[in-house]
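One structure below.
What you see is part of a larger complex, with each chain still in position.
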Amino acid sequence: MTTTAVPTAPTTGRKPASMAQALTRALRDAMAEDPTVHVMGEDVGALGGVFRITDGLAKEFGEDRCTDTPLAEAGILGAAVGMAMYGLRPVVEMQFDAFAYPAFEQLISHVSRMRNRTRGAVPLPLTIRVPYGGGIGGVEHHSDSSEAYYMATPGLHVVAPATVADAYGLLRESIASDDPVVFLEPKRLYWSKADWAPDEPQRVAPIGRAVVRRTGTSATLITYGPSVPVCLEAAEAARAEGWDLEVVDLRSLVPFDDETVCASVRRTGRAVVVHEATGFGGPGGEIAARVTERCFHHLEAPVLRVAGFDIPYPPPMLERHHLPGVDRVLDAVARLQWEAGWTPQSEQGADDERAAGGVY
Amino acid sequence: MTVLEQPGAYRPTPPPAWQPRTDPAPLLPEAEPYRLLGTDAAAAADPDLLLKLYAELVRGRRYNTQATALTRQGRLAVYPSSTGQEACEIAAGLVLEDRDWLFPSYRDTLAAIARGVDPVSALTLLRGDWHTGYDPTQYRVAPLCTPLATQLPHAVGLAHAARLRGDDVVALAMVGDGGTSEGDFHEALNFAAVWQSPVVFLIQNNGFAISVPLAKQTAAPSLAHKGVGYGIPGRLVDGNDAVAMHQVLTEAVERARTGGGPTLIEAVTYRVEAHTNADDATRYRADSEVEAWRAHDPIELLEHELRSRGLLTDDVIRDAREAAEQMAARLRERMNEDAPLEPMDLFAHVYAEKTSQLREQAAQLRAELDAELDAEEER
């Protein structure tokens, strides 16, 4: 298990940097170090991407290394497959979560399977960057949390940073990986800042390791991406209620770090999974199920889930009602059966209770 | 002499698939964009039409500037302006019959309005309110479509369904130059051609897909040249010439309505403003290019024609401006009203009937909202 607190105190040479800046820097450093790294996508060139993550790359490395493609996501990913077959390391930008959908056939039928299909002869060292999730007031199709689709596709790695340092470290590692990585960038954390030294970037745990962002004893919040800050805030607020919550940042959904997660839950005996994606069929089901399989007799209560509702992503004016916020996390923690008097009998009416209380 | 006619050649009957089924020549577009304004042929245009187009263009331009202003005041989340493209938008909005359907792309608010959609409702999506502010079945205007080119197959399917039912309904589908690169564009055109569906495809080639110029989008002689590959006639039109746009669209709609099948129209125009208010166009294009196109303004082109015919009277100008200002004022006023959104509506239309899961979740939100209310009352 790796325990890393979120950096709070500034270290020498460190200045506040945004996650967006760290991502740009990661791309730049990867391109400078490895001439086979190619960035491609819609508007990644002169414009620097709609979120400016590729800002300056076309200028520094030329348009052949950072290429504005025609507007066709299947074509972009399909071409990247061919480029990877020839030994390049393409880094593809999908402009928004929902605009990755046209590329799903390429993703599922080729990107995730080429290595397996060719018995290892044709690996695909591709990174697919997807600005994802809500909370930025985006109109329809600009706020989807699509990680469930990627998780259900063996052969892909699925990574989601929550901190500035991880944004840099995990993206570098994703690009260096010999397997395809879907790299989910939480849009609403693009402008989140932390002290960070671009010239001696902080070492972070590798892909596949979860990190305990806050230690605690009462219960574990299992989360990733944009919900990590929400959970940290909830953990702070929970102190007033007398709960000392542990927060585990998964960092990668695939590979999944059973060890770190289960060690935490066995210690605390209670857990809540928190994410923005819709609950039904979302990542939380998998996480809750596997934690329960592994920690059943350590659990004082069922693993609960706080997730987006089972609805298409709502319009900006209503998104705050949809997104799992601090209150909903605390409500869920409150329902982890702290009372001594909890009996199986109460469960018969559990459906009503759930309805009245905020369990997913 | 073809190879098969050569004397002494080994010459089995050419198998049936060899015969080209369509003559390609009539499917190829004109070599340069078709244009009426500024030519002698413009004289034949109906003065009432010119005046109608003029009033709509002026109103459309004002709508664009007003909506952009509203984004600066934070009353609109985002607005993709069609300034410079009003001739395409207005013509598309005007050529259809009531029973026809329009399938606009996300930039085509003006076309929807020209077809009758309430100017405020048309902005519902863009102000952060529900995704479609109007009832598509009331106006026969499909939702403004964000995922590019994805509404084109819908237009084909709807037109096909209408034809199967014996209705002489036409669908007009709009897409940008960037959108033509998507697979859905290809599949829609092919379905329309094979089914001979009554659809008109209108490409607004405004030179850019956000920051990506046409030259990085296609290497084709013109986008209208894509038609022949489906067996669809392609037309190339000056998209800033409202009269030519109106004529070419009308012909295509008529052709579709009378069983002639689909048409692909490329309107050559220019996106004079940035992609949206959130975009910075100076990053990817020179002012000089924009200025060149400003000199080819659709309203000025039409004004010149009206003036040369003596139709551009002070009254006409005043009436057009006043109508535009009234519309703008109404827009400002109504966009300043807060839209009261009902959170419980989140669950209302996911399915015809809520699943038990959605009922549970609705009850949860209801309880949260009640608790919030109680907390507020206590304060």
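For the reader, a short list of remarks on this structure follows.
Going by the order they are written in, the chains are A and B; count residues from 1 in each one.
Criterion: a residue touches a chain if its C-beta (ideal position, glycine included) is under 8 Å from a C-beta of that chain, and two chains touch if they have at least 3 such contacts.
From a predicted model like this one, the values you see are computed outputs, not experimental measurements.
Composition of the entire complex, written as a formula in the shown labels, equals A x2, B x2.
Simple rule for what comes next: only the chains that are shown with their structure count from here on.
If you average the Cα atoms of subunit A and of subunit B, the two centres end up 36 Å apart. Residues of subunit A that touch subunit B in their complex: 42-43, 45-48, 50, 68-75, 98-99, 101-102, 137, 139-142, 280, 309-312, 314-318, 321-322, 327-328, 331, 351, 354-360. Of all residues in subunit B, those touching subunit A in their complex are 77-78, 125-126, 128-131, 146-148, 178-179, 181-184, 209-212, 216-218, 280, 283-284, 339, 341, 343, 345-347, 350, 355, 357-361, 363-365, 367-368.
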